[in-house]
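With one protein chain withheld, the remaining protein chains of the complex are depicted in position.
Here is chain A:
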Amino acid sequence: MKQLTIISGKGGTGKTTIAAAFASLAENAVIADCDVDAADMHLILNPEIIETIDFYGLKEAYIDSSLCIQCGLCKENCRFDAITDDIKIDSFECEGCGVCVHICPEGAITMVERKAGEAYLSKTRFGPMAHAKLSVGEEASGKLVAFVRENSRNLAERYGKDLIIIDGPPGTGCSVIASIAGVDMVAVVTEPSVSGIHDLERVLGVASHFHIPAVVCINKYDINEENTHIIEDYCGDNGIDVVGKLPFSRIPTEAMMQEKTVMEYSGNELSGEFSEKLKDMWGNVMRSLN
């Protein structure tokens, strides 16, 4: 079984649009939406949820005020400023380390489980899908990403699928690392803006740090062809394949508004050309992956 993650560094370059198109082109794949704190894939794939699993994040400290003597030792030893002046836990700051539980002389603090979201196993018109929703204000997104990935592997086994297509989050931190750990390849979607180039270089650095092969897709290549050449040269110098280039187009937005992938949408004659380019890109991705 192979795993492919679509990432970008910079947000809004077209990860989900391209991942959804790949999902419609793949013959035997599971889809995983790992952008758990701003998941959008379901808006196009319309999954029918088969199973909902509660997700518990890191434990959080809880102070029993009837036992607390306000000695302040917990506050003094907490390195995350998670205990307020009146000795209450600030949920947003608590990392769940448990130092306060250990230090409290009265045994007034315990660690409690907290539901931090839901994970879903679903059916879509392109195959099984694993996705999730982080609860409002919850923070353990890296852990939830790992959970969605575990669910996607289980789905792949259950339904005999040989590929998992993972839509990743933007950035380079915790949730990105959780989305790409142990995958066979990443496809990085970029755009020819100075931000796109800068973020591409950083996220390729993350992939190479974890020894994961990468290919690059250039979206909206015609908004600045000079910068597109810079990206192609950079990839060439670093031995990274550019698997395809897509022009700036309103087709992805129009398709999205009809809850369709670009491949399914045929609003005007241009969309045929756009779909062909995506099909070629997918062919190149599959060749690199195998």
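As a convention for this text, contacts are C-beta pairs under 8 Å (C-beta built on N, C-alpha and C of every residue); 3 or more make two chains touch, one makes a residue touch a chain; residues count from 1.
Just so we're on the same page, contacts and distances are computed from a predicted model.
Missing chain, UniProt protein name, picked from "Phosphate transport system permease protein PstA", "PAP2 superfamily protein", "ATP-binding protein" or "Acetolactate synthase small subunit": "ATP-binding protein". Of the options A:Gly173, A:Gly236 or A:Gly272, the residue whose C-beta touches the omitted chain is A:Gly173. Of the listed positions A:Ala29, A:Cys74, A:Ile89 or A:Leu134, the one in contact with the omitted chain in the full complex is A:Leu134.
For chain A, the residues in touch with the chain missing from this view are 8-13, 16, 35-38, 40, 43, 58-59, 77, 79-80, 92, 95-99, 102-103, 134, 136-139, 141-142, 169-177, 191-195, 198-199, 202-203, 205-206, 209-210, 223-224, 227, 250, 253, 256-257, 259.
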